[in-house]
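Contents: one structure, followed by commentary.
As you look at this complex, bear in mind that one protein chain is not there, while each of the others sits in place.
So, chain A:
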Amino acid sequence: MSTAFVLLGLLARGPRHGYELKREHDNRLPRARPLAFGQVYATIGRLIRDGLIDEAGQDKGAGPERMSYVLTEQGREKLAGWLAAVEEPAPHVQSTVLTKVIVALFGSDDAVAARAYLSAQRRAHVNRMRELTKERSDPQASIADVAAADYAIQHLDADVRWMQTTLDRVDALHREVARS
């Protein structure tokens, strides 16, 4: 699930408390459903268990809300792997793609990683569109096959157009994300 990666991405900028992670998650990801605290601490628990984050120290007082967390080396690698991995080109992946772009931008000093990811994702989408176009051009294909292939092609195309536009404005997007 991408929530875990978003938390890793937030921790890439430095240690955070659980409540800070929740607040930043809710504020930074456009139109994200707000995380429940229970979900934040459950995710933190799993990330600690998997060695991806560590407890960084306790403020005065007790309770989990006083604890801050840091990314481990392993967590940093896991995050980088996720950010670089292309999503399987299927209709409606755009929200995951958008999340990746935002996380790639706020953990970084420049837009290089976001640009590389978007280009790779665009390429994967166009490759998939090429396969589907071949399927629908097959003389054996029924009209229903063609209509089904078209459905996927047109949705992938919408994502590709969004990726192209976002590539064209990724530097401006980075400036905005890095500022906030």
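The definition used in the following text is that a contact is a pair of C-beta atoms (placed from the backbone, for glycine too) under 8 Å apart; a residue touches a chain by one contact, two chains touch by 3 or more; residues count from 1.
The rule is simple: contacts and distances are computed from a predicted model.
When you check the chain that is not on display against UniProt, which of "Sulfite reductase", "ABC-2 type transport system permease protein", "ABC transporter ATP-binding protein" or "Hydrogenase" does it turn out to be?
In UniProt, the chain that is not shown appears as "ABC transporter ATP-binding protein".
Among A:A80, A:L98 or A:V126, which residue is in touch with the absent chain?
Here the residue in touch with the unshown chain is A:V126.
Take the complete complex as the reference. Which residues in chain A touch the chain that isn't displayed?
Touching the missing chain: residues 119, 123, 125-127, 129-130, 132-133, 137, 153-154, 156-157, 160-161, 164, 168.
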